[in-house]
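Working notes, structure below.
Every protein chain except one is present and positioned as in the full complex.
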Amino acid sequence: MMVIMKKGHSEEELTAILKRLEETGLSGHTIKGVERTVVGVVGQVYPELADELETMPGVDDIVPISKPYKLASREFKPDDTTIKVGNVTVGGGSTVVMAGPCAVESEEQLMTTARAVRAAGGHILRGGAFKPRTSPYSFRGLEEKGLQILAAARQETGLPIITEVMTVRDIDLVARYADILQIGARNAQNFVLLEEVGRTGKPVLLKRGFASTVQDWLLSAEYVISQGNRQVMLCERGIRTFETATRNTMDLSAIALAKRLSHLPVISDPSHGTGKWYLVEPMAMASIAAGADGLILEVHPNPDRALSDGSQSLTFENFRLLMERAQAVTQALGRPLVVPSASAAGV
Amino acid sequence: MMVIMKKGHSEEELTAILKRLEETGLSGHTIKGVERTVVGVVGQVYPELADELETMPGVDDIVPISKPYKLASREFKPDDTTIKVGNVTVGGGSTVVMAGPCAVESEEQLMTTARAVRAAGGHILRGGAFKPRTSPYSFRGLEEKGLQILAAARQETGLPIITEVMTVRDIDLVARYADILQIGARNAQNFVLLEEVGRTGKPVLLKRGFASTVQDWLLSAEYVISQGNRQVMLCERGIRTFETATRNTMDLSAIALAKRLSHLPVISDPSHGTGKWYLVEPMAMASIAAGADGLILEVHPNPDRALSDGSQSLTFENFRLLMERAQAVTQALGRPLVVPSASAAGV
Amino acid sequence: MMVIMKKGHSEEELTAILKRLEETGLSGHTIKGVERTVVGVVGQVYPELADELETMPGVDDIVPISKPYKLASREFKPDDTTIKVGNVTVGGGSTVVMAGPCAVESEEQLMTTARAVRAAGGHILRGGAFKPRTSPYSFRGLEEKGLQILAAARQETGLPIITEVMTVRDIDLVARYADILQIGARNAQNFVLLEEVGRTGKPVLLKRGFASTVQDWLLSAEYVISQGNRQVMLCERGIRTFETATRNTMDLSAIALAKRLSHLPVISDPSHGTGKWYLVEPMAMASIAAGADGLILEVHPNPDRALSDGSQSLTFENFRLLMERAQAVTQALGRPLVVPSASAAGV
Partner (left out) sequence: MMVIMKKGHSEEELTAILKRLEETGLSGHTIKGVERTVVGVVGQVYPELADELETMPGVDDIVPISKPYKLASREFKPDDTTIKVGNVTVGGGSTVVMAGPCAVESEEQLMTTARAVRAAGGHILRGGAFKPRTSPYSFRGLEEKGLQILAAARQETGLPIITEVMTVRDIDLVARYADILQIGARNAQNFVLLEEVGRTGKPVLLKRGFASTVQDWLLSAEYVISQGNRQVMLCERGIRTFETATRNTMDLSAIALAKRLSHLPVISDPSHGTGKWYLVEPMAMASIAAGADGLILEVHPNPDRALSDGSQSLTFENFRLLMERAQAVTQALGRPLVVPSASAAGV
């Protein structure tokens, strides 16, 4: 941490800073520049220190140096983390595709979709049983009935399932059914929920918040990992910007950057990221090219009858075409689609 | 809702739209303009309809007309909502001041602060016992011990207390102590939490999310009110923008706008909104001038020793000066500081 | 400037940095922390240095320390700059009001408005003769004819005039008529234009760009001042954020902050800032409370017949009411409305 002193600070003010650092077991190295005096803080800094120092007389600004996340960083663990989900390995150089409807609406809807996902080469089945909705008057999911339908689809198709958990109250229930626990964008900084899913030991897919910086996102992952669970997949799903032509603004450079700063796999969600089915395919390809380890996509038998997010869902045929194109692009990039391991259970 | 057809759509596509509307008990009125055909949808629209129609062939865009919130709107309830908290009334033409430390750190810290708040004319005591922190390594509050200290301070000073609840798991505990339940910005779209605090029947202060539009914010209030609890105060605390010179960007026009769109009282939090103690006073005055019904402020005996958010906390002296200035400004605006009612309990 | 080294950098990499600094006449002070090595750069840093160092092997990040603007800073000139415009002084503790139509549409429209502005106590007359419009198909102003009408209005009412100059080509023409040259938000980083208006020696009102940080804004002012012209008024007019309920998001904390960082007067434009006439009055009062030295407002005889920005224009009656309220609020804040000096010319 660097303490930037105001121009014209007094010697007493500088001495007070140095004394305060000493009291807390740190040391300060003073550099007197042409315009500014800067104090470099050496030692194990604690999170509140910046706020404390910033209010001291003579201080102009505080500049952090160390990154606040540790366990999620590539500096801490240089090699890629891979996560085993059923017979599929996420991360480590190949590309995984998770697909399914936004919400589980009925057994027929999900089963038909699951078969289409499998037939087209998808690896993991997605589907929401608990849906966070901006309006209290929207459809909010079939809850446990939805989880049971997902489990039946896994039983038939062998596809592992990913589904969202919205509150600590439901973790046990959801964890009984799901192979991957999904944390939604609106809960990206629901810290109690993050710790509790960390304690389950299950793989977690952590969506980036609408307004989370890459650093915030990695700190949210840190909350999960700090409970002993390193099976975290980061998921870019668009941030909120001034642009309204798309539902959100996908930040693909965050995918490339997260791969550099962290060892965790990164998944891209172009369905929520764009909100327009016709942008899903180009942004899916672009995400892979940017370095994503996989995709999570919305597929629905009848997007125009979907109870949630129809406008961003692919038809089965469009999903099939996307998978064909993904095959070509992932090969050109040297990160081919995952081949599930032989020990596939449940098929 | 208006359905905007693509240029060059076919008659069959238009007919399909009209048929679909009929099926769902709605009717469509077609307007053929110079460039576009538009279908006006008449009837009680359900939330998923927009997504469904947007995916139908020939449709270019969907434009919602009705506002998605009802109970929170001024159209639904034209007169200002007032909320009684202990001997203080929030809303209805006067200005209320809530103040105290970001986090409860010790009995001494809180008691000293509570006395200073009361002496300077503050109305309600704030203090966090459960703290949401971006980093898992930061101080996260004294939990129940903090609540007990708050209750003791209320006992001595007569000031009602407001404190944050972060998770459904803690609602019962926090509600036993608090006069107002605070929902933080990171939980602004934690819909399960919103509904559950709605069920307590206690006054709720609902912070706007970092990336919540005014409409999102009112929909979050709708979640609380839809459980039968109309005692909701909206709280503007800054949104996330490209500007980094301040911690957040306070959106004071949202205060004026929320007062127009909704009957709920609006409180302003310039401490979190700016993150800089020296901006708190001007932005507090500006918030009142923009129409806020009150302020929530961070005050600390030693901001440079605070365990949380020291850089944005006022000293006792600065708080006293702010209250003097608030006195003058609220009088000039015709919305004077609240006078607590005589039936004050607990003093 | 601080150079943050990567974890695990080599000694050679560090030595290369220090050598490079020496070559350019600077010196580097190395601080080896627990996690990171940091090099503090001492000497007169040039703007390109950060980019150069950032690409050198072993470097993780560069952190600037000095502020890049000089002449615009309060550190350079601690006392408030005041600017004399006709018989009115902008800055220095009182509040100035500039008002008039968005665009000059006709002699009658402007004369009527000028009289209403004067009658209600406004100080300076605004009106656009050259209008920047997002669409090439919108009304773009009466050009020189508009300037002549403005001059006639000044002649009759004695009000100095402010009008926009959009391109270097028109500077001479506009400067012949205007008392203040306005630089619009879309030209906030049109650096050639900034320098050229700097050379005229006329007072300049510099609007903040949609996407300009406070630092960018002060650097734009620096361009004008660096040509020897210190008569610069900063103007906050809203930034672009995700919020669409208002035309822009007014950043009133930027007003308070600019007053702290710079000696220049700051004017607020709640008409463009909000885009809604019913938000103009509360945001005008809030701007003054946040520390603005003045307001610039859109007033029109028939807002519903305006050729530009009707939806954000005040009627004469609403302007009169706003001025009454401004009287009360500015007095309460100790920064009363300007009293024009006796030596008023042209009346």
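Just so it is clear, A, B and C label the chains in written order, and each chain counts residues from 1 on its own.
Here, a residue touches a chain if its C-beta (ideal position, glycine included) is under 8 Å from a C-beta of that chain, and two chains touch if they have at least 3 such contacts.
Owing to the predicted nature of the structure, the values given are computational and were not obtained by experimental measurement.
Within the whole complex, the absent chain has one touching residue among C:M5, C:I65, C:L110 or C:L193, and that is C:L193. For the chain left out of this panel, the touching residue among A:V63, A:L173 or A:L257 is A:L257. Within the whole complex, the absent chain has one touching residue among B:V42, B:A119 or B:V339, and that is B:V42.
Here the missing chain is touched by one residue of A:L18, A:M111, A:L173 or A:A286, and it is A:A286. Counting over the whole complex, chain B has residues 2, 4, 7, 29, 31-36, 38, 40-44, 63, 65-66, 75, 240-242, 244 touching the chain that is not drawn. Not every partner is drawn; the one left out touches chain A at residues 211, 213-215, 239, 241-246, 249-257, 260, 273-274, 276, 278-279, 282-283, 285-291, 328-329, 331-333.
Those residues of chain C that touch the chain absent from the view are 20, 46-48, 50-56, 68-69, 132-139, 166-169, 186-187, 189-193, 195, 209-211, 216, 219, 222-223, 226, 239-240, 277, 303-311, 313.
Criterion: only the chains that are shown with their structure count from here on.
Distance between Cα centroids is largest for the pairing of chain C with A.
Chain geometry summary: the mean Cα position of chain A and that of chain C are 39 Å apart.
One simple way to say how far apart two chains are is to compare their mean CA positions; for chain B and chain C this gives 31 Å. If each chain is reduced to the centroid of its CA atoms, chain A and chain B end up 27 Å from each other.
For chain A, residues that reach two or more other chains under the stated contact definition are 240.
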